[in-house]
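Complex shown without one protein chain; remaining protein chains in place.
Lettered A and B in written order, each chain numbered from 1.
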Amino acid sequence: MSTIKTRSKESNGVVTVKALIKHPMETGQRKDKKTGDLIPAHYIQEVHSKANGKDVITIYWGPAVSKNPYLTFKYKGNKGDNLEISWVDNQGNRDSKTSTVK
Amino acid sequence: MFKQLLLIAFLIPSISAVASPERDYDEFVSYFENRFPDTPFEDYKNGVYSIDKSAREQWEAMEEFPPYELNVDRGEELFNRPFKNGNTYGSCFENDGIGIRQNYPYFDTEKNKVVTLEGALNDCRVKNGEKPLSYFKGKELAHVSAYMAYTSRGNKFNIQIPNTKEALDAYEDGRRLYFTKKGQLNFSCADCHVYQTGTKLRADIPSPAIGHPTHFPVYRSGMGRLVTLHERFAGCLNRIRAKSFKGGSDELNNLEFFTTFMSNGLEVNGPGSRK
Partner (left out) sequence: MNRRNFIKNSMLFAGSLVAIPSLIVSKKAYAAWPKKSFDIKDLTESVSSVYGHSNLEESSKVKLKAPEIAENGAIVPINVSTTLDNVESIMIFVENNPQPLSSGYKLTSLSEPSIGTRLKMGKTSNVMAAVKSGDKVYTSTQEVKVTIGGCGG
């Protein structure tokens, strides 16, 4: 199952994109309650979105973004656009999802 | 003030009295009508957000893409995943388990005990040769319960109390637990959620007592996971430094029976998103 859930809707030539990504977004500053060891930093650093192959937005995140991060943005587009969202985290994991704008 | 005192007097349980759930319910609802005249009855399903405007705005921002959607998806997967014998959870429930959250908890007149949804899920597992699961830590039970609540949104609770001694005793037991002061802080559930609801408890506003169970399980952002109603009860008891009860215990089952009866007429809107 994809780590990315998206909703996108067009209105008057502007597409509003909302996405929720399943990710722990560990800051690297928290300690494991049982062992006392620091939990290693594990967070998404970059999110990228394209519509019909064209760049829409590039997002840089630090560890201050909440667990299971949410993002919303808007772009000039149309119903039926092929919208791609992809992310990569500080440990090199990545995922992407393509959906169609409603 | 006098009116409020009078209402409080009504609400203080007298242990010897014969239980009258319907009268309790009417008194409860009218108490909150007086307490929060601007809150429409149906809005109590939203818990504290029915009475706290600023928190409500943030909750609404959360609802734009609620974090629990990931849990609902996972819950659906688990709900449909066959046990070793090939059966699924759905096989144990009417309508294959879809849209039935509002029927729980109910009083089983054969077993003479309250059956909650999580309890029925565990019974289902045992019946199919699987181990029962923990109510705590937001694991499988919480996820399946969240999915089942999600399929039941909009359906109204209408908990019935059979007219038997055992059923009324279970209700009365839950009601007594609700109103009994406990723990080192000497609080009852009612102290915060009936008498002090709407005021500040440190930086928190205790939510009103009606509508408590309607949105469970909840995704708590601070914990980053789902919390079942019984885990929340236990958390509350810990916070008042009282001895807690196990998930699925008769004590918490009966407490759920009482609080859900007090929420009759409200819609299921679980899972909820909470701070």
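Here is the rule we go by: a contact is a pair of C-beta atoms (placed from the backbone, for glycine too) under 8 Å apart; a residue touches a chain by one contact, two chains touch by 3 or more.
Treat the numbers as computed from the prediction; the structure is a model and nothing was measured.
Trainee: Looking at A:Val56, A:Ile85 or A:Val101, which makes contact with the chain not pictured?
Mentor: Per the contact definition at the top, the residue touching the missing chain is A:Val56.
Trainee: Can you tell me which of B:Ser54, B:Asn163 or B:Gln184 touches the chain that was removed from the display?
Mentor: B:Ser54
Trainee: Quickly run down the residues of chain B that touch the omitted chain.
Mentor: 54-55, 57-59, 61-62, 67, 192, 200-204, 206, 220-222, 224, 227, 232, 235-236, 238-239, 275
Trainee: Go through chain A and note every residue touching the omitted chain.
Mentor: On the side of chain A, residues 14, 27, 29, 45-46, 51, 54-67, 69-77, 88, 90-92 touch the unshown chain.
One rule holds in what follows: only the chains that are shown with their structure count from here on.
Trainee: For chain A and chain B, what's the span in angstrom between their mean Cα positions?
Mentor: 33
Trainee: Would you pull the chain B residues touching chain A in the complex into a rising list?
Mentor: Per the stated touch rule, the residues are 64-65, 67, 69-70, 73, 77, 221, 224.
Trainee: Over in the complex, which chain A residues touch chain B? Could you list them?
Mentor: Chain A residues touching chain B: 1, 5, 7, 18-20, 22, 66-68, 70, 72.
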